[in-house]
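Heads up, one of the protein chains got dropped from this complex, but the rest are sitting where they should.
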Amino acid sequence: MRTLIKNGTIVNADATTRADILIDGEQVALIGSDLDVSADRTIDASDRWVIPGAIDVHTHMELPFGGTFAKDTFETGTRAAAFGGTTTIVDFAVQPRGGSLRQGLDAWMEKAQGKAVIDYGFHMIVSDVRDDVLSEMDQLVDEGITSFKLFTAYPGVFFSDDGAIFRAMQQSATNGGLIMMHAENGLAIDVVAAEDVAAGHTDPYYHGTSRSPVLEGEATNRVIRLAEVAEAPVYIVHMSATDALNELRQARNEGLPAYAETCPQYLFLTLDDLGNGFEGAKFVCSPPLRPAEHAEELWKGLQTGDLQVVSTDHCPFDFHGQKDLGQGDFRKVPNGLPGVEDRVDLLHDGGVVAGRISPNRWVEVIATAPARMFGMPQKGTISVGADADVVIYNPNRTRTISAATHHMDVDYSCYEGREVQGKSETVLSRGRVIVDNDEFLGSPGDGRFLKRQRPNRG
Amino acid sequence: MRTLIKNGTIVNADATTRADILIDGEQVALIGSDLDVSADRTIDASDRWVIPGAIDVHTHMELPFGGTFAKDTFETGTRAAAFGGTTTIVDFAVQPRGGSLRQGLDAWMEKAQGKAVIDYGFHMIVSDVRDDVLSEMDQLVDEGITSFKLFTAYPGVFFSDDGAIFRAMQQSATNGGLIMMHAENGLAIDVVAAEDVAAGHTDPYYHGTSRSPVLEGEATNRVIRLAEVAEAPVYIVHMSATDALNELRQARNEGLPAYAETCPQYLFLTLDDLGNGFEGAKFVCSPPLRPAEHAEELWKGLQTGDLQVVSTDHCPFDFHGQKDLGQGDFRKVPNGLPGVEDRVDLLHDGGVVAGRISPNRWVEVIATAPARMFGMPQKGTISVGADADVVIYNPNRTRTISAATHHMDVDYSCYEGREVQGKSETVLSRGRVIVDNDEFLGSPGDGRFLKRQRPNRG
Amino acid sequence: MRTLIKNGTIVNADATTRADILIDGEQVALIGSDLDVSADRTIDASDRWVIPGAIDVHTHMELPFGGTFAKDTFETGTRAAAFGGTTTIVDFAVQPRGGSLRQGLDAWMEKAQGKAVIDYGFHMIVSDVRDDVLSEMDQLVDEGITSFKLFTAYPGVFFSDDGAIFRAMQQSATNGGLIMMHAENGLAIDVVAAEDVAAGHTDPYYHGTSRSPVLEGEATNRVIRLAEVAEAPVYIVHMSATDALNELRQARNEGLPAYAETCPQYLFLTLDDLGNGFEGAKFVCSPPLRPAEHAEELWKGLQTGDLQVVSTDHCPFDFHGQKDLGQGDFRKVPNGLPGVEDRVDLLHDGGVVAGRISPNRWVEVIATAPARMFGMPQKGTISVGADADVVIYNPNRTRTISAATHHMDVDYSCYEGREVQGKSETVLSRGRVIVDNDEFLGSPGDGRFLKRQRPNRG
Partner (left out) sequence: MRTLIKNGTIVNADATTRADILIDGEQVALIGSDLDVSADRTIDASDRWVIPGAIDVHTHMELPFGGTFAKDTFETGTRAAAFGGTTTIVDFAVQPRGGSLRQGLDAWMEKAQGKAVIDYGFHMIVSDVRDDVLSEMDQLVDEGITSFKLFTAYPGVFFSDDGAIFRAMQQSATNGGLIMMHAENGLAIDVVAAEDVAAGHTDPYYHGTSRSPVLEGEATNRVIRLAEVAEAPVYIVHMSATDALNELRQARNEGLPAYAETCPQYLFLTLDDLGNGFEGAKFVCSPPLRPAEHAEELWKGLQTGDLQVVSTDHCPFDFHGQKDLGQGDFRKVPNGLPGVEDRVDLLHDGGVVAGRISPNRWVEVIATAPARMFGMPQKGTISVGADADVVIYNPNRTRTISAATHHMDVDYSCYEGREVQGKSETVLSRGRVIVDNDEFLGSPGDGRFLKRQRPNRG
C-alpha cells in the first residue's frame, strides 16, 4: 500500500518545507519536490500543513478512580484521539498496592489489546515501592516501559512518601528510566479539604481553593531536589501553577535535568470555571484550574523551553452518573477531564494563531519533544524512515468544540462552544488513513504496543 | 548536476533518520530509503552523519580594528569556514561614524563580492544613531539586512550611549529587525584598563582582569531592560560570563524576548590562557576569556536553551605583526581570535562526545537556530526544497588542531595541539562539493549574498 | 539648663522601656526609674512615647532646579522639620559644573548658617568628576562631609557617565566615604519624554509613565555592579520601584554592601495622583510615583531590612508660580515634593498603627539607622551621653494633614485631608525645647553644622 501526499507544506519542529511525501507500507519512504511516483492513493494537501501525528504522553483510559472508571476505553479514547490528530498515546498502567508492577502492566495490556486504534505505550504508576518492585523496574525498562510515575498527592491511594520516591529515583538513575511526578503536597491539601467540608464548603469550587498553588510549588521543588540528590532526571506531569514553574526554572538554571509538561486545561481554563455551583464538577481535576495569571506564565514556559511538552491528562467522567458522586462533598468528585481530542487544535489556536509560538514550536511540544523525551524516535517527525503517522492539517478551518460532536465517550466538554481555528482533516497511523473528513476509517486493534527506548533528554 | 548521498544518517535538529539524499542543482530534491536514482555523482556516507551545513552568524572578515585589519579576507575566511563544515556566514558591515549605513554596507558588499566561497549575509554595525540612520534601518531591513549591532563597549570607537541604543531598539520594534548587542560596560572598563597600564600592568593577562564579568552582567541587564521598555527583542552576542547568563535567564523567565549566543572560546579556553607573558596576546578578545567555572555555566545554558546559538566572533590577527602592536600596552592588542574553522568540531567534541548535548541539539545550535533566528529558512536543515548546504560528517575521526594545518590566514591557533573527535569530510554549498577529503574544490565568488528575512524567534 | 522628662515610655530601636530622663545641657545625662532630681523644667510624658529626634538624610533646602529654587529655606524648612519631630537633616550641597566641591560646600554652608533651627549636615553632589575633584573628596571626608551623591538621571544637569561614577566609587573605597546614587536611566527616559511631548502628551501624568520602573531597576543594578567592581559600598536614594528593590535584594543576598532608602511618597502615593490634568504637577518628583503594588513591595523591604532608611527628598515648589512652569510640557515642572514635616507621622500611621512594623523598627528607620549609616553616633537614640534630641510623641492623637496648617513654605500638601494617627507634641534639640504644643520656641541659627563620621554599615 503506497500513499502519496501532494502539494502540502511539511511542518516539522526544525523547519517548514514544501514537498511531497510517499508512504510505502508503514513508513515514510520518500520526500521530494513534485514527486512523480505511482501510489495506491493520492492525497492532495494543497493549502494544508503536513505534520507528524501528535503524541499524547498522558492519558488514563479506563482508569479506576474514586469508585468509578474513567469512561473512555482504549477504543473510544484512541478513536477520539485520532480525530484530534493524535496518533500515539502513552497511558498509565497501575501497580496494585501490595501487588507487582507486572500485575498492573498485564492488566493494562489487556485493556488496550485489540482495542486501541493508534499506537500506545505505557508508563507504570508505582504505588508501592519495595525492594522487589525496584528490581521489577529494571526489567520493565528493558521491555519498553521506560517511565514510572509516583505521587506526592492522594494519600492513601497513590501517595508515596519521600523515602519511597527517592528510592525509585535512585533506581531510575541506574536503569535509565525516567521518574514522572504528580507534585502537590497531598497531606496538607487533605487537611484543608477536610476543614472546608467540615465548614460546609462542599462545592467543587473548594476543590480549587483547597489545593493552593503554593503546595504545588512546594512539591515540585521537593521532587526536583530528591532527584538532584538521587542524581536522576525528573519529569513533572501536568504543571499548572506559576509557583511550580518558578521552581522548575530555578532547577534548570542550575543545570539540573528537570522537565515538565503542562496541559490545555491549565492554558485555557481558570479557577472561575470551578464556580457556578455543582457545574464546576465538570472542571475538577488535580492539580486544579488556577487563576488566569498562571496560564500566562505557562505560555512563557512553553516559549522559552522550560516546559517541553503539552499532554492532556485525559481522564473523562460523565457529568451525570460519575461526577455527581461528589454532590455534597467535592472530595468525592472523580478527578479528571476529557481532553485527548482537543489538544492539537487548542494549542494551534491559542499558540500559533495567537502569535505566541511558531508552527514549528507547536509541532515540537505536541509531537517531537514527547517522542524524544519518551523514547520513540520513530515518531514525532515527518522524515524518511519514520513511522507514517501523518496529519493533514488545515490551519485556516475553524470548528466549534462541543460534546454534541466530539468523539470522546463523555457527556460534556470543558470547551463547549469555543471556536478554534485549525483542524486535522486526514489522519494516518503507520500508513493507514484512519480519519478522513470526519469519518473514522480505522479499526480497533490496529494500534500496537510501543516498546519504548530510554528517554533522550536532548 | 545531480548528487546522490547514499547510506548516511541524517542528523537534523528534530530527528535522526537513515535515508539517502538526492541533490538536484542547488537544492535537496529527494530524500528516500535506498534511493535508486541516477546522479552525476554519488557520495557514500556509510558510517557518516549527514548534517546541514553549519552557519556562523558572527564573523569579521577584513575588519579594520586597532590600526590594522582582521587578516582573513572573505576568500580565505570563507574557505577556512568551508573546511570546518560551515557553509554560511553572517558578517558585520560597519557604518562609518558620521556616514550612512549605506556607505558601510556598500564597502562590505565590495569586500565580499567575488571573494566568498560560501553564502554570506550582513548584519549592520550602527556606529552613529541619527534620525536619518534610523530611517535607513527600515530600508535595510527590506533589503535583507535584518539585524543591527550596537556596543556598550569601546568608547570612542563603536560605543553608543543608552539613549542611542534605546532609539535603535525602538526602531527595530517597528521594522521587525533584531538588535544585537555587545554588552560590556566600556566606560568603567576603560578606567580600570588605564589604571592597570599606569601601574605597569601591561601584559595581555590584564586585558582579562580589567574587564570584570560583573561589567558584562551589568551591561547585559542594561540592554535587556532598554529593550523591554522599547518593546523590542534583543540578542546578546558572544556571551562569556555567568553574570551575563544569569541576567539573560532572569529576563527569559519573565517572558522577555531576549536571546544570546556564546562562542567556542568561552566554552573551551579560560583566563589562564591570557597568562604566560605576551603569549597571552593570542587570546585577547572582548569579552575576555573567563575563569573555568563560567564555561560550565555556558554549557548549562546551551543544554536548557537559554543560549540559542554558538557562533565564533572570528576576527583573526597574526601574532607576529599584528597582535604585537600591543607589546607594552595590552589595550593596543587587536581584539579578536581566529575560530571560523574549528567551531563545528569543537562543539561536537566537547558537546556531543562529552555527553553534554545530543547530536540533534548540536545541529540546532550550529545551524538550525542561527538559520531561524536570522531569517534564513532555506538553511539549517536537511529537507527537501532547502538549499543543498550539506556536510558529510565523520563523528569518529579525530584530528589535531594546529596552525600548521588550518586554513585560516593567521599564524597561530588558539587550540594548538588539541585533539578533537569529529570531522567534516565532504562539504557541499548549494549542491556544489567545495571541500572533499581535505581538498578545496570551490571558487571565490561562488558564495552569494543572502537577502535575509526578518528573524523568526520560534 | 536641666530638663526632666517624667513617666514616659522610651522607644528605642532595640527596646521599649519605662523610665524618666534627665537632660543636662545638650545631652541626656541620666535615665532612671522614678527619677527624683531637680530640674529647671519638667515635662510629663505620661501616656506618651519618648523617641529619639528623627533624622531626615535627604532634603533640598533652597535647591536651584529647573529655573527656580526649592522654596523652603534652611529656616522655614528646618522649622517645619521640627514640628514634624525631625531634629536633624542632612542636605545636599551642589558642586557647580566646572567648579570645585569646596565652592559648592561654601555656598550651602552660607545658606544654612544662622538659619537652621536644628542640626544639619551635608552630603556633596558631585556634578563633575575630575582628578582634582577626586582629591577634594578625600579632604571633605575628613571635614565631616562623608557622603557624595551622583546621578544616572538628568543628562546635562547632574548626570555623570558610568566612568565618572565608577571613579568616584573607587575614591570612596579608599577614603571611607559613601556614594549615594540617584538611579534612573536618564538617557533613555529623555528619549521617551521627548517623544511624549512631541505626541502632545504634555500633562504631568506623562512624567510618571515616561520614567519606567524598569529603567529605575536597570540603573539600580548598574550602580550596584559598578560599586561591586570598585569594591565600594553604595546607597540608593529614594527607591520607588519593585524593579529596583529586586536588584537590591539580589545584591544583598550576594553579600554586597548595598543599601537604600525609600520615601513616604512612594509608600503612600501612587501614579494615579499624577493624573487629574495639571493638578498632577503637585506630585511630580523623580523617580515618579508608581502603581500601588510597588508600595506594597517597599513595605516588605522595610520589614525585612533590605531597605534601611526612610527619608523625604523634601524639595518643595509652590503649585502656583513654580510648578506651573511646566504647563504644556511636563518636563519643565520643577521636580520635587514637600515632605519634611510629615514623614514621622505618616510612617507611624501606615507602619505602626497599620501593623506593618513595630514601634522599635519605626524608630530605627526614621532615626537610628540614618544616624548609624551617615556617621552621627550621637544621634538616633535615647541614651545617656547622646545628644538630647528628643521627641515626646503621642501615638494616639490624630491630626489631619493640610497646607492650611503645615509649616513648610509651600502652597499645597500632597496629603491634603489625610488623617494620620500619631503626633510629635514636644520636640527638643540638644536640650532646648523648640516645639511645644504646636508652638515654635526655637531660633534660627540654633542648629549646628554636623561634622559627620564615616558611615557605620552595621
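Letters A, B and C mark the chains in the order given here, with residues in each chain numbered from 1 onward.
Just so we're on the same page, a contact is a pair of C-beta atoms (placed from the backbone, for glycine too) under 8 Å apart; a residue touches a chain by one contact, two chains touch by 3 or more.
Here the structure is a predicted model, which means the values were calculated and not measured.
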item	value
Displayed partners of the chain not shown (whole complex)	A, C
Chain not shown: contacting residue from C:113, C:358, C:394 or C:421	C:358
Residue among A:157, A:214, A:292 or A:354 that touches the chain left out of view	A:214
Residue of C:98, C:156, C:255 or C:277 in touch with the missing chain, whole complex considered	C:255
Those residues of subunit A which, in the complete complex, touch the missing chain	155, 161-163, 166-167, 170, 185, 187-188, 190-192, 212, 214-215, 217-218, 221-222, 225-226, 228-229
Sites on subunit C contacted by the missing partner chain, in the whole complex	10, 12-19, 22, 27, 29-33, 35, 246, 249, 252-255, 296-297, 299-300, 303-306, 357-358, 360-361, 364, 368, 372, 377, 380-381, 383-386, 456-458
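Assume only the chains that are shown with their structure count from here on.
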item	value
Graph class of chain-chain contacts, one of line, ring, star, complete, other	line
Type of subunit A:subunit B copy interface by residue overlap (half), same or different	same
Chain pair with the most C-beta contacts	A-B
Distance between the centres, which are taken as Cα means, of subunit C and subunit A, whole angstrom	57
Rounded Å distance between subunit B and subunit C, as computed from the means of their C-alpha atoms	50
Subunit A and subunit B: spacing of chain centres that average the CA atoms, whole Å	38
Shared interface positions of subunit C, touching two or more other chains	none
